[in-house]
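Here the structure comes first, spelled out in C-alpha cells, and everything after it is commentary.
And now, subunit A:
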Amino acid sequence: MLAGRLEAKGASLSVKHALLGLLARGPQHGYELKAALDGELVPLSPLNFGQIYTTLERLERDGLVVHQVVAQEERPDKKVFSLTPQGRAELEYWLSSPSSLSLDLRNETFLKFMLAGLLRGRVPGVHPAAVMAAERRAAFDSLHEVARARLLLDPDGSPPEVGLLLDLASLRLEAFLKWLDRCDEVLTRGASGAPDG
Partner candidate 1 sequence: MRLWAYTVRELWRRPGRTVLTVLGIVIGVAAVVSVSLASAGARDAFSNMFDQVAGRAALEVVAQARTPFDPAQAQAVESLPEVEAAVPAISVQAALLHGQERSPVLVLGIDPRVDGLVRDYVLREGALLSDETEVKADDLSDEAGAGAPVEALLEAGFARTLGLALGDEARLLTPTGLATLRVRGLLALRGAAVFNNGAVVVLPLERTQRLFDQEGRVNTVQLVLADGADVVAAQERVARVLPPGLIVQRPASRGGLADETLANTELGLSALSALALVAGAFIILNTFLMNVGERRRQLAVMRALGATRRQITRLLLREAILLGSGGRSWVWPPGRGSRRYSSDPCRVWWALTPPASR
Partner candidate 2 sequence: MCAASTARPAKGSVTPAVEAQGLTKAFGSGPTEVQALRGVDLSLRQGVFLAVMGPSGSGKSTLLHLVGGLTKPTSGKVLVGGQDLSALNDDALTLLRRRRIGFVFQFFNLLPILTALENVALPLIIDGVREAEATQRAAAAMELVGIAHRRGHRPGKLSGGEQQRVAVARALVTEPVLILADEPTGNLDSTTGDQVMALLRRLVDERGQTILMVTHDPRAAAMADSLLTLKDGFVAHEQRLDGGRSAGEILRELEGLS
C-alpha cells in the first residue's frame, strides 16, 4: 500500500470509532459505511469488508450499535445499522480524549542499528552503515510515493484535505530521514574517534 511502512506502524487506527462516528449521522448499511470510510476518513488506505463487518459485530455485541434487516426486492436483505445511546456516549468520550501518540520507544530501526553495531565483524556483511543506507533508501522511496500521490491528487501541488494526510506522512518521513542523518553522524564520529572494536 501507499506508505506501507507507516501503515504497519500505525495499525492502531480505531475502525470502531470511525464506524460509530459515521453512524452518528444516521442509520447506514455496510456498503455505505465502507464507501464513506474509503472516501473521507481513511482515504489512502482502503479497509476490506471483512474488517468492517467483524468490527460491526463486535460493536453490536457490546451494545453500542443495533441493526434491523430491511427487505429488498430481487436482492438479498440488507442490514441497516444505527447508534445506541451507549454508542453515542462512547463516541463523544473518544472524540474528547486525545489520541494516543506512540513515543515509539521500541523502535525497530533503532534496534537494527544497535544490533548491527554489536554484530559487526562477527556476522559477515553486517554493518550499521549498510542498515542505515537501506533504511534511507526505503524512506526516500516512500517519500517519493507520497510526493507523486500529492501530485496526482492535484497537479498544481496543493490537494485539499487529503493533502493533510499526505503532509503528515511526508513530515514523518522527513523527520525519519533527519534522524538517519543523526545516526550517520554518530557512526562517523565513532569511526574517527575510537578504533573499531
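Annotations for the structure displayed:
Definition applied: a residue touches a chain if its C-beta (ideal position, glycine included) is under 8 Å from a C-beta of that chain, and two chains touch if they have at least 3 such contacts; residues count from 1.
Behind the choice of candidates: all candidates are chains of the complex that A comes from, given by their letters.
Being a predicted model, the structure only gives us computed values, none of them experimental.
For subunit A, the touching partner in this complex, chosen from 1 or 2, is 2. Only residues 1-2, 38-39, 43-44, 46, 133, 136-137, 140-141, 143-153, 155-159, 162, 170, 173-174, 177-178, 181 of subunit A touch candidate 2 when the two sit together in their complex.
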